[in-house]
Structure formats: C-alpha cells, structure tokens
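Data block below; observations after.
A protein chain is absent from this complex, but the other protein chains hold their places.
Take a look at chain A:
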Amino acid sequence: MFLFNYRYRLKCIFKDRQLMFWTFLFPILLATLFNLAFANITSSDNFIKVNVAVVQNEALDQNPAFTQAITGADDLFVVQNTTRAEADALLQDNQIDGIITFDPDLNMVVNQSGLNQTIIRGFLDDYVQSNATIVTVVTENPGSLENGILNGISSRSEYLTAVSASQSAPDPIVNYFYALIAMTCLYGGFLGVKEVVAIQADLSAVGARINLAPTNKLTVFISSMLAATSVQMLELMILLTFISGVLGISFGDQFGYIALTCLLGSLTGVTFGACLAAVIKKGEGIKIGILIASTMTMSFLAGMMSTDIKYLVMTKVPILGYLNPANLITDSFYALYYYNTHTQFFTDILLLCGFTLLFSTITYFVLRRQKYASL
C-alpha cells in the first residue's frame, strides 16, 4: 500500500505541469536572472573581503587566542594592526568596515550597517566566551543600530574554542542564492497542499474515495508526504547543481550539510503546506494564495530581495529571524559558508526540525478526524 501509493503520487506530482513550473522551473529561472543581474556587479576575482583594524594594546596582547583566530581567518578578513587614532581615521575614510578593540572587553566599532559589519559581528559572536561581552560602538549614526546588535551579541553565549573561517571566500551575491534556495524549499508547500487536498474528503472528490477505502489514511498520508519530499529533494539537488555547476556559484565544500539543510528545509516546506491546507477551510485557490504570500514574505525577510533586510531583522528583531523558516535555511547555509563551526548550523537545523514537527502535529490532528461535518 505504502509503495503503491508512493509511486502513484510521484506520477501525479510529476505530471502536474503548473506545480512543476513553480517548484522546479521557476527557481531555476530566477537563479538565472539573479546571475544575469549580478554579472555586472561582481566578477569572480572580486570577492569582497572585510577590512578591519585591530587596535594594538596591552589587552590585545593578553588575548593571543584572538589574534590567532582573526589571522587564521585571512581569507575572510584583511586585518591591520593600528593604534586607535589610526583606526578611527581609517574608519572615517571608509577604508575599513570596522574596528575591533579590547578595552579590556571586546569592542566593535562601526559607522554603518551592512553585510561586512554582519560578518564582523558574526565572527566576534562565535569567538565570544560565555562570560565575555562585546561592546559595540557606532560612531556616526548610533541610532541606526540602536541596541539590537548589542542584545544579539550578549544574549548569545556560544562557547567556541577554535574559530577559523572556512576555505571559501565570502561573496555577498551568494546570499541571494541562499534565499532563493530557501524559497524553493518552502515552495514544497505547494506539494504539501496538493497531498492533503488529495486525501481529504471535504477538500476533493478523490479524497472521499480514499476515505471510503479499507486503508489506513495515515499510511496513505505519510507515503504521500514522502513522495512530495522526494520530488522536492530531487528538484533542490538539480537546482543546487545548476547554481554551482552552470552558474558557477560556489557553496563551499560541505555538501552533506548542504543536503541536510535542503532536506530539513523541504520537510518544513512540505509540512507547512500540508498544515495550511488542513487548517484553512477555504478553497484551494485561497490556500495557494496564502502559501505564496507567506513564503514570499519569509524569503523577503531572509534577504532574497536585499541582504540589508536580513541584517535589519537580525539586529532589530532577532526573534523574528528564529521564527522564520526561510531565514533559518539561509542562516544555516551562511553558517556553513562563513564559519567552520557548526553550532549556529545545528541550532538552525534543530529549529527547522521543530517547525516540521509542529506543522506535522497540527496536520495530524486535523487529518485524524475521520468523519466530516460537511462535504
């Protein structure tokens, strides 16, 4: 029964042209468009590096681990050791993205917000020990950052011994592709809606037929969801291959982790759609509408249209970042790409598992009702 249904569901999904367009062709088209749009902005040898000045003082000398860490991250940072005055002047001239100083606490001085500042923050974030705090000073317009960055840093107490950047050089363009992949994962929601509609008697005529059969509905449902996730994974693998192979965008070298993120992302997407379809008692059009609107909003907040948005969310309302599956997916890619540590990565993965579980549970409780009030 399980396999029988699985095979037929695969057939149904692959033959649904509209569905295949949105979940498969559309992301590939969008990736191609992104690539065309960015072709002028960056060439491959023009990867952005983050320029920082580390203020030379006694406190720094007492933290050789830090010096080691930041020099070890030499394909991420261009480090200059300067005096505070020199550093201020460099920052003023926009020669550097930020100043790091031990005072004796770890201080981060920036004069604007942006991707490079996020990278510095992220780096310090991972470096910070449980009892240490980072003081961020914004020189020019302090209002632009408010306390967000501070809260973000001091509330997280990751304990990391060895921090060094991964092999690859960061490329801000990659972020757009991360967000695109996150969107594609969540587009699994279309498949989730399709599968639930197909087995609910009050949502479709075929659903009524399935409910009449002497088969366990939960078995049919799980097999259907598995079919949806399989298709989704296949589509994502093709998308990844396309982005890295054809468009030449590098994702670093941790394929297993990337696939894991895609799997969890797909599961989140598929179960999200299923949950939506089960809970919202309106037509299929409305369900799809809500699905598109929410997926787009999440992708937007995760930085698909502009990386600054992601940064803003991260600093102003960090909680929103954790509640946004799209952001969790981009974040885990981000963590894989920029840092060698997997703490942030596994936090994101765990949260994605949580979402999958939540959506599945809700769907289960709706589906479990075996009789319908109205058809």
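Quick note on the criterion: a contact is a pair of C-beta atoms (placed from the backbone, for glycine too) under 8 Å apart; a residue touches a chain by one contact, two chains touch by 3 or more; residues count from 1.
The rule is simple: contacts and distances are computed from a predicted model.
The complex appears with one chain absent; UniProt names that chain "ABC transporter ATP-binding protein" among the candidates "ABC transporter ATP-binding protein", "Branched-chain amino acid transport system permease protein", "Carbon monoxide dehydrogenase medium subunit" or "Methylaspartate mutase".
Considering A:Y8, A:F21, A:F255 or A:F365, the position touching the chain not shown turns out to be A:Y8 (whole complex). For the options A:A213, A:A293 or A:L320, the residue in contact with the chain missing from this view is A:A213. What chain A contributes to its contact with the hidden chain is residues 1, 4, 8, 11-13, 15-16, 198, 201, 204-206, 208-216, 370-375.
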